[in-house]
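Let me begin by handing over the structure; questions about it come next.
For this view, one protein chain was removed and the others were kept in their places.
And now, chain A:
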């Protein structure tokens, strides 16, 4: 029996994007299969389906000179030592961005030699960018860029703004509504990207501004919808004190939404941290109190968790009090033995981000995204690559 061309498609979806770029040289038919939008989407979906098998962790950090790096960490044994740096598929942004969540990272060279660019017009909203993501919306087969912007410092009481850029329509579109208007997001809030939904811990304010509540603000990328979700109020209350939003951060644990409740000794040392997991998505109670991370000397900041359950921390270096915020070190935390193991990745305070959703794709094969940037209109930051195809 001789090989059937229709079987290529399925085999190709299981190959790494970088290798597929080589296979384009085999013959014209293979080249056209690999370049087709249908195939690119199928390859991304297959990678997403397989991602739970490999335990790859994506890390973003800003080094001491505030240059941002994206690294992927694969091996279990030598985690933190053996990793590869990957390139950033966006251009036109000079300033730092804040947090990211992504999946479907466009594969390309680190050096960007001879890259072409797809130009994106200037977005509408100005302010301090909080999140920017890129990905494919599998429902409509459209690639889009999502941007959620925090208000400028001059107007801290205004709500965040959201807009979406469609690559097929070549248009920015506002996402508005009562939900987002009633929220305030702080620039420093972490965000968690779980099951195609972005989550922040945010302050919800009633219409006449006199009632405030700490809730979870979520944004489902597939249908551009903001929603509010309750926090486990009764679980989080300690000693009858009101919940302090500065002590809470949000993350992911084993694919589920998690809350990190910190003791908070100082800005850079959060003391111990209690991990809560949302058992049933969107349901207020019960959240499960999983465990408490409490190593001697405090923990710095809990950034997230690996697939194997190991915690990832950002620690301070007590020897360098000068410029301490630029000299943070990453560490892993074994939840069984409570052992903390530092590894040689250092960077700025609160600019580390980890994500278990990393998969590579052939999106943007025709060129990187380029966004016009106007330094006088505020800081436009770009942050990563959200996986819209996962829903």
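FYI, contacts are C-beta pairs under 8 Å (C-beta built on N, C-alpha and C of every residue); 3 or more make two chains touch, one makes a residue touch a chain; residues count from 1.
The working rule: contacts and distances are computed from a predicted model.
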item	value
Hidden chain of the complex, named as in its UniProt record, picked from "Proteasome subunit beta", "Mitotic spindle assembly checkpoint protein MAD1", "Poly(A)+ RNA export protein rae1" or "SKP1-like protein"	"SKP1-like protein"
Absent chain, residues of chain A that touch it	1-4, 7, 10-12, 14-16, 18-19, 21-31, 107-109, 111, 113
